[in-house]
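Contents: one structure, followed by commentary.
Apart from one protein chain that is not included, each protein chain of the complex appears where it belongs.
Chains: A and B, in written order; residue numbering restarts at 1 for each.
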Amino acid sequence: MLKQMEGSRAVAEAVAMCRPEVICAYPISPQTHIVEALGEMVKDGTLSPCEFINVESEFAAMSVAIGSSAAGARSYTATASQGLLFMAEAVYNASGLGLPIVMTVANRAIGAPINIWNDHSDALSQRDSGWLQLFAETNQEALDLHIQAFRLAEELSLPVMVCMDGFILTHAYERVDMPTQAQVDAYLPKYVPRQMLDPGEPVSIGAMVGPEAFMEVRYLAHAKQMEALELIPSYAAEFKSVFGRDSGGLTHTYRTEDAETIIVAMGSVLGTIKDVIDEMRDAGHKIGVLGITLFRPFPLARVRESLQGAKRVVVLEKSMAVGLGGILSTNVRMALSGLHMHGYTVIAGLGGRAITKKSLHGLFRQAEQDALEPLTFLDLDWNMVNKQLEREKAHRRSGPVAENLLRDVGVVAARNY
Amino acid sequence: MDKPFAITLDPGSSLANHTGSWRTFRPEYVDRLPPCNAACPAGENIQGWLFHAEAGDYEKAWHALVENNPLPAIMGRVCYHPCEGGCNRQHVDSAVGINSVERFLGDEARKQGWKFAPPAAATGKRVLVVGSGPAGLSAAYHLTRMGHKAVIYEAGPLAGGMMRFGIPKYRLPRDVLDAEIQRLIDFGVEIQLQTKVTDVQQAMKDGFDAVFLGVGAHIAKRAYIPAGDANKVLDAVAVLRGMEGHDAPMLGRKVVVYGGGNTAIDVARTAKRLGAEEAIIVYRRTRDKMPAHDFEVEEALQEGISIKWLTTIKEAGESDIMVEKMALDDKGFPQPTGEFERIEADSVVLALGQDADLSLLENVPGLVVEGGMIKVDAGMMTGHPGVFAGGDMAGNERTVTVAVGHGKKAARAIDAWLRGEQYAPLPKAEIATIERMNSWYYSDAPKTVRPVLDIIRRQSTFEEVLGGLDETNALFEARRCMSCGNCFECDNCYGVCPDNAVIKLGPGKRFKFNFDYCKGCGICATECPCGAIRMVAEEN
Partner (left out) sequence: MSFQPVKFYQTGTFTVGNRLLPPEERSVQASTKRFNSINSGHRACQGCGEALGARYAIDAAMEATDGQVIAANATGCLEVFSTPYPETSWQIPWIHSLFGNTAAVATGIAAALKVKGLTQTPRTRVVAQGGDGGTTDIGFGCLSGMFERNDDVLYICYDNGGYMNTGVQRSSATPPAARTATTMAVGPAPGNVFGQGKFLPAIAMAHEIPYVATATVADLRDLEAKVRRAMEFRGARYIHILVPCPLGWGTASHDTIKMARLAKETGIFPVFEAEHGEIKSVLAIRRPLPVEDYLRPQKRYAHLFGKTPAVETIAHIQALADKNIRKYGLQARKGDH
């Protein structure tokens, strides 16, 4: 059924149709609308049986989910940014224990400086946590990915993070095709836990493992994740047969057939990029885009396959490895190793900085001429940066960078978040 | 369950890890000697019989008791219970009333008509026992148990020795005495009354393979006291023996008893009961030097007997005596002061101790007599092979209990001797001292006080002074026993082991260590209330 609704609401309804049994929530923008909606559904009985627990921190949220999942309940939570970092120890633990928790990350920058706007630093900081990570391009996909995520998590007995851009998706009103409960029930079997805390069959979960077996445990976790590369396409196909639309999968290509330049990106920015590409194609440019839906495990072979025909690859990412450059681009580069092609890393949209069509047009054209720096910061205010750098050269101690920069752009006081 | 590798494990699988290899000390269950047992001259296994009494199995308790002592009803009345003096419970609150439980069991046995367990198969050996005092009765009993034929020759008209002709009725009612002697007769002990042995070797010719002598000490010691005709100077043993005849001795209104032992007290209390207005004990030394037991002195004082300390009798006149005050010198000996006083007295009874009459041994070669007592070895054998002796004639400590102990020990030695073996007493286990125990675990439970006859009747009748305990009280008292040194199945070791390394074998079967897992921490040993576990170094 087609509905005009907020992204968060759409995700909440999709999650509810997955019949989660325990939901733990701790508020943080821009995740709040999702858990608020779920809380209401549990409270008014629409979502039942389900325990909705207002925990005292994200660390507790993940921990409660660990407990409930280990006790055999389908468990869900959502967070973002600082919250994800606050729960980090438990994030690793959930995957280490092999617990199929599904978590929405409403992607948001990480402070300091504190910033509530979108980028991918939060989710990508957990890229090695052992969780599967899916990135949604649209609200429709966000909704669909949650349904697939439960299926995937429970089949593999691994936790899955569904990432959607904060505000851009979570707070955007769009038309979505809301599935029926019958469809979801047909697609998502009942949760049969792989291991469970059960007095009838007691086990000890979470043993201490020493050097004699730790490597093996880690290898097995890797091997398990890699199974997702096989499973996901088939689940996407099955999804299509039940719900009638393409959603999920490992990656999506757009107009890459004969492209000489291929852009690689994740999340909602793909929409803007596609618009730009359409316009450039109309102008005769041989350009296309590869959207990464599955970031972990990283579909190396598929990415290589998708990119190997191009002359150059531009990875445009909303994240950054300080001191190195890109995160997504490092992963993409690994897929391309041994291939001789130009590769550019473009850091864009950090902390909610708008990525405009105009800027992209300029960027892509520059790339086509191989006039890009290998590491490019889209729309960086060089004037502002250089001033600070000079100041720092002059006085070794020059006060907090953020404050100085704000002074330079004339923002008097920071807002409260 | 499809368990993830290494992270999820099967329950209880740590049994594969044998932590016993960590041990440097290992616990061991031991049976230590309870101090009460160690202090009991009759060698009773007190803790052993209390163990059954605690469970309310009085018959079993009685049977365990009579393995060592055939006279519990008597013992429960007249024994001075040195066991209670040794009892560790005095360090917690007050000693266990062992004696009162013993009496309860003895009386219960009489009421229920319990019999001794049948004796061992007859050996065909015959042993002569001279004297039916506690030493003789005990020897005869133990010999009978072992299958020997014991025959007692008793000079007197009735059996019991000093228990009958010394200890007054108000402390030992005669029906009690009679019943316990009768049980021995029923058991097979033969007593020939009015059969005085004048020559042991002669008597042995009646077909005996060995002899035990328990003739006691009946000759009163005298002190020289110048006396006029009219005044009656009597000896205590004769007075008390006279109490068993038809006519009570005539002592008069004012009776002075000379001496400081239990006999002196008994005579004074007897005199009071016979109607004396005044019964005065005259003793040379001070109260703390007095050989009589404190509680007896106390009971006598309650009954109105007065005691003159540091006093000697100088002479006895017609209706009074003259006494001299004494003073202790720096060595603590009484010395005359030259201060005199006259006290009214219708009679003076001397209670200065007794000597043994050893005339029946005159012709026996090899005997050694020291200080009027016959010398015996560790197995109660005299210098003459096959002649054994015990009781008052063979020891300084003259009590019924010691006599019973001598009789038992002698019986064992005689048994060995009859088989041509050397008697070797079993090595004694270490004593379970209070330091070896963990008294925390015993709840506070002060001793039960025995009922006492009212004072009027104590002064005018020979009714028994001290009452017995009823069942609940006896049970309470039995359960005060801390079972020193011997496992009482409190389950502590089983419970406190952090490694579950103690195996409980079930009621009455005690416990076992599982050395696969015992790390040797020693908690079980420290927390065993009764000190029945010890830690010993592991040798590698």
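The criterion applied here is as follows: a residue touches a chain if its C-beta (ideal position, glycine included) is under 8 Å from a C-beta of that chain, and two chains touch if they have at least 3 such contacts.
Keep in mind it's a predicted model, so treat the numbers as computed, not measured.
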Contact partner of the left-out chain, one of A:51, A:238, A:260 or A:279: A:51
Hidden-chain contact residue, picked from the options B:300, B:343, B:475 or B:532: B:475
Residue numbers in subunit A that touch the chain omitted from display: 21-22, 24, 49-51, 53-57, 59-60, 62-73, 75, 89-90, 93, 97, 197-199, 201-210, 212-213
Residues of subunit B in contact with the chain not shown: 6-7, 9-19, 22, 54-55, 440-445, 448-451, 467, 469-470, 472-473, 475-477, 479-483, 488-492, 494-501, 504, 506-508, 514, 516-517, 519-523, 525-527, 529, 535
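Throughout what follows, only the chains that are shown with their structure count from here on.
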Interfacial residue positions of subunit B with respect to subunit A in the complex: 1-11
Complex contacts: residues of subunit A adjacent to subunit B: 96-98, 157, 194-196, 201-207, 209, 213, 216-217, 220
